[in-house]
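A short worksheet on the structure shown next.
Of the protein chains in this complex, all but one are displayed in their positions.
Here is chain A:
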Amino acid sequence: MQWQTIYKKEMLDHWRHFKWIWVPIVFILFAVMDPLTAYFMPIILESAGNVPEGATIDIPNPSVGEAMIMSFSQLNMLGVLIAVVISMGLISRELSTGVYELILSKPVRYSHYITAKFTAMMTLLSVSIIIALITGWYYVTVLFGDLAFTQLLTSAIFYIFYFMLILSIVMVFNSFLTSPGLVAFLSIFTVVVLNAITSIFDHVITWSPMLISDYIGTYFFSGEIETDLYFSTGIAIIISLLLLWLSIFLLKRQEMH
């Protein structure tokens, strides 16, 4: 009941600030941009006009799988960035302005406060991701060939858990910092570090959640879900839950001056 109250208020917040409009649109752009450029690249080069007479441009058309991976890879970089930016002030802004003081003077449970905010943001992100990937999939199938819709949907669901991990990292920094900018910086820094560690030790830590999009890529080629994808997604869920628990703990300890 209290949880739903906070969840609904957060959804209304996202709606009033037009996040329900611009986040899906931006995500769609990310998902569509690369496959489209790849497809039209030869035409673009030709019309550029400075190609020497007689030169033949021979760029192999990407396969369906490759094109779909392009969709994901843009979301993987820019999508994550947007996710961090729209959630950097989720709690930290309330802490710094003082709204937090009014809200927490009511018998609000810290766990409700954190998880309701988290879930509302996850709802926005998940819907945006799914809409964006479906649009990307539509163009890919039109331009490059067939790809089963169920395969796209399955991979989108796996992919959402990757964003869940990102958001829970942002929540941790949110629960003890009062500067949204610093929250964003530290969150992105953490993601970069995790990526670096994963790519250095990628033979050892094959279960790293940072590899989820890579495994989704192989799924497009092989058509079968590898156990590593299950593993890394499972790890992502476990770490996310631990991080959420940590944010609740940190927020409780928070003293405002």
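Keep this in mind: contacts are C-beta pairs under 8 Å (C-beta built on N, C-alpha and C of every residue); 3 or more make two chains touch, one makes a residue touch a chain; residues count from 1.
Please note the rule applied: contacts and distances are computed from a predicted model.
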item: "Cysteine desulfuration protein SufE", "ATP synthase I chain", "SoxAX cytochrome complex subunit A" or "ABC-2 type transport system ATP-binding protein" - which is the UniProt name of the missing chain; value: "ABC-2 type transport system ATP-binding protein"
item: Residue among A:Ile103, A:Ala148, A:Leu182 or A:Ala196 that touches the chain left out of view; value: A:Ile103
item: Interface with the unshown chain - residue positions in chain A; value: 1-2, 5-6, 9, 12-13, 16-17, 97-99, 101-108, 255-257
